[in-house]
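The complex appears here minus one protein chain, its other protein chains still in place.
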Amino acid sequence: MTTDPNYPWQTVFDKLKTWARVNSPWAIHFNSGSCNGCDIEILATLTPRYDIERFGVKLQGSPRHADVLICTGPVTRQARERLLRTYEQMPEPKFVVAVGSCAISGGVFQGCYNVVGHIDEVLPVNAYIPGCPPRPEAIIDGVVKLLESIKGK
Amino acid sequence: MKFGAMFVDVLRSVFTRPATRLYPKVRTKAPARLHGKLYWDPKLCTGCTLCVKDCPADAIELITIDRATKHFVMRYHADRCTYCAQCVVSCRFKCLGMSNEGWELAALKKEAFTVEYGSEADLAKLFAVEHPGEGIPPAGEKPASALE
Amino acid sequence: MTTESLLQQAESLLATMSRGSTRPETNRLDVVIESSGLVPAVSALKNARWGYLTALTGLDLGVEAGVVEALYHFCSDAAVTTLRVRLPRIGGSVPSIYQLIPAVGFYERELAEMYGVTVTGMPDDSRLFLPDDWPVGVYPLLKDFDPQSAQPVKVPPPPRGSSTGERFIIPIGPQHPALKEPGHFEFTVDGEIVTAARMRLGYVHRGIEKAVEQRNWIQSLYLLERVCGICSHTHSVAYCLGVEQLAQVEVPPRAQAIRELIAGLERIHSHLLWLGVAAHEAGFDTLFMYSWRDRETVMDLLETVSGNRVNYSANILGGVKIDITAEFAEAIRRGIDYLEERSRHYLDIVTTDTMFLQRTRGIGAMTREQAEHFGVLGPLARASGILRDVRVEAPYGAYTRFPISAVTAQAGDLEARFVVRLKELFVTCNAIRTILDNLPPGELAVKVPRRIPAGETISRVEAPRGELFYFIRSTGGDKPDRVKVRTPSLCNWTSVLHQAIGCQLADVPLLLAGMDPCFSCNDR
Partner (left out) sequence: MTFTDFSPLLTILFFPGGLFLMGVGLLYEWLDHKLVARLQNRIGPRWFQPFADVVKLLAKEEIVPAIVNPYLFVGLPLVGLAGALTAALYVPLMGLPPAFNFPGDLIVTLYLLSLLTLSLGLAGWNTSSRFSLIGATRALTQLFAYEAPFLLALLGPALVARSWQVSEIVSRNAGQWLIVTQPIGFVVALIGLMGKLELPPFDAPEAETEIVAGALTEYSGRGLALFHLGKAVELVVGLTLVAALYLGGIGNPLEFALKTLGLLIIMAGFQSVLTRLRIDQTVGLWWRYGALLVLLQWVIWIVWKGLSL
């Protein structure tokens, strides 16, 4: 593939790439100190009532396969390094979604001695979904907003 | 001992519609008691700050504009809030409540989560104090309900 | 035996070791012993089969007092005997009782790393909750702990497990599809057979027990509710019960009934959630999908009633926030009927499906003796034939008015754990119906003072995973002095790690799921 912007196929390829990216966001989930509430709501979005596979979202086990890192919880000292490593293992382009109030701001866990901070102090975050925990619908709403923003890029 | 005990369920699914709700295309109404975004009525507030004291997540700031005439501005951080409604219980003057509609709060920028409530004049005064020399913001620049 | 005679028996058993005993509450005996008397005292209780060790609380009485206490709580039905060992604040030491009670391993490690108490003779003294980069000699639960002193220190990277020879180590976690929460396991395998198992906790350790000391009584309620997002209500009930005992307020009967009602709904949601997760671990995604589809029914009920799907915040100190109107009661009844029918169907599936039984029947079997030896709690214990359920042994709140019958099974294998949990759903459904039919009228809450009178109390609550233990101490201020949370998962790990040895690697995820682990509960 050539990278010459004047090459007419380039725009078509770019459009195709963006289309594929928006329609196939494979996700990986990392809990860096959450109370579990957000995690089960994320899992609930996979189940028949919400079925996020409608949007092409699949939960992957290996960071190498994932496009979107879904983070929950404040970042604890012990989990920080693993969170970073998981992010580094993901291939480009990658996106980060922070789910839950404590992932965004620390929530109730502000000032706890083993909490380093919230997600965006450790990783660049692309979308925030507040709630304690957010309803599965709210998570879908957040994912849709993230995909819209990718489309716009 | 049976082979494929879930066969009945699976077969039934062939002839029934999926249990999936088509959100966001089709939106069902959230339950009336749902703890969504907090709202605040500046007229009733006496500035006792019990809500601030009892908030487990520091989500509420009550900024005094004028103590004597009971003018306050409430700065609410939707991203810190745990939606527990303790502030609603703690408030003796019923000036706080949680909306059952404001729950789709997702945003791409964190700034969207800080909301200021108060009368327009009080908000303008606060803005002048916090952003000296920038002049009064045009109306609608920082609306009270930035999240909606 | 009545609580009174149990306590008298304990008192006479401990008479020779006792350096003074008190009865702080009607169901509690508090015996002060020397650290040299600990092993004889524990053996005396163990030999007489007096209850089981339920928790080990560390307590710092402050810099002026210069004393750190280690409290060993034993429970037998409703009676609680506490062995109180007073130690100097610096350089205190207690002997390990691991040889007598293996379940104490985690508690002793916690005591050592949180309070700097030396426990002599611990088989494993590695870090449990604190991070690897935590400086040596800094103990977070001491009253004069300064967060600034806990700056990260450089640690050598852990030796990367070699795959030479027969030692082939499979790491599971902290990020792994089988674990929705971070914990770290290392399974040494020989082919597909597990030969050794290690575990590292602390990825979700946030330091809630310390944070509680900096928040007022009301804020602490919501913080403790978020110890765990699955059994959040039981955590807040345990805390409320304790604080209400300290404040000596009587919660209105209606509030108590509503608390039990929500706890029942929560148990249904938790068990169905577990059923799905366990099925997923076994590679039976269809059962996962269907059980979670039906679980949405109870989630809807909880959301309609309380306003939140997960952390319901139904409790306030002194009562509840929410009322159950006739309209809600009707909705709950309808939902319960559907769920009961579905649960029967799921029970049928897990006990008859040939392929699924191949993965559960006879796997991870634990005899009654083993279960007692490891101090197992909750459905895990009940699946091995031990009736261990706080709601039955020591009814609290509305359980005195709406009693519940415990479900037990004998086989102790994974299948029995499925059966026990699913049958508990029927019992729970019936209890909810009884409550709805006889919902007492009256107030929803009474006022609880902002400052709680000084004192110590213990509250035990049956969470979906087993007994939840809270020790709460107040010094009369507007903030708690100490809240100790001992969650059921922590007690159950020892047994599961033992069972994993000799199992197929493919059975390990299901075996871990079988105890319904909750890392956020463990780590706090």
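Should a chain be cited, it is by its letter among A, B and C, assigned in written order, with residues numbered from 1 in that chain.
Throughout what follows, a residue touches a chain if its C-beta (ideal position, glycine included) is under 8 Å from a C-beta of that chain, and two chains touch if they have at least 3 such contacts.
Since the model is a prediction, treat every value here as computed from it, not as a measurement.
K.L.:
Wait, the hidden chain, what does it touch out of the ones we have here?
P.N.:
When the entire complex is considered, the left-out chain reaches A, B, C.
K.L.:
Taking the full complex into account, find the residue in C:E192, C:D323, C:E341 or C:E443 that is in contact with the omitted chain.
P.N.:
Candidates C:E192, C:D323, C:E341 or C:E443; residue touching the omitted chain: C:E192.
K.L.:
Which parts of subunit B face the unshown chain closely enough to count as touching?
P.N.:
Per the touch rule, subunit B residues meeting the hidden chain are 4-7, 9-10, 13-14, 16, 18-20.
K.L.:
Since one chain has been left out of the picture, which residues of subunit C touch it in the full complex?
P.N.:
Here the touching residues of subunit C are 163, 168-171, 176-178, 192, 279-286, 289-290, 293, 353, 355-356, 358-359, 504-509.
K.L.:
Please give every residue of subunit A in contact with the chain that is not shown.
P.N.:
16-17, 19-21, 23-24, 26, 47-48, 51, 53-54, 56, 60-62, 64-65, 67, 89, 91-93
Throughout what follows, only the chains that are shown with their structure count from here on.
K.L.:
Can the chain contact pattern be summarised as a line, a ring, a star, a complete graph, or none of these (other)?
P.N.:
If you draw each chain as a dot and join those that touch, every dot ends up joined to every other.
K.L.:
How far is the middle of subunit A from the middle of subunit B, if each middle is the mean of its Cα atoms, in Å?
P.N.:
The separation of the two C-alpha centroids amounts to 23 Å.
K.L.:
Can you list the residues of subunit A that touch 2 or more other chains?
P.N.:
48-49, 107-108, 132, 135 - these are the residues of subunit A that touch more than one other chain.
K.L.:
Residue numbers in subunit C touching 2 or more other chains?
P.N.:
Within subunit C, the residues that touch at least two other chains are 222-223, 226, 290, 293, 296, 303, 308, 311.
K.L.:
State the interface residues of subunit B toward subunit C in the complex, per the touch definition above.
P.N.:
1-6, 9-10, 19, 31, 33-35, 53-57, 82-86, 89-90, 98, 100
K.L.:
Could you list, by residue number, the parts of subunit A that touch subunit C in their complex?
P.N.:
Those in contact with subunit C are residues 28-41, 43-44, 47-49, 59-61, 63, 73-74, 76-79, 82, 86, 102, 107-109, 111-115, 132-133, 135.
K.L.:
For subunit C, which residues count as touching subunit B in their complex?
P.N.:
Per the stated touch rule, the residues are 215-216, 218-223, 225-226, 286-287, 290, 293, 296, 300, 303-308, 311, 313, 316, 321-322, 345, 348-349, 352-357.
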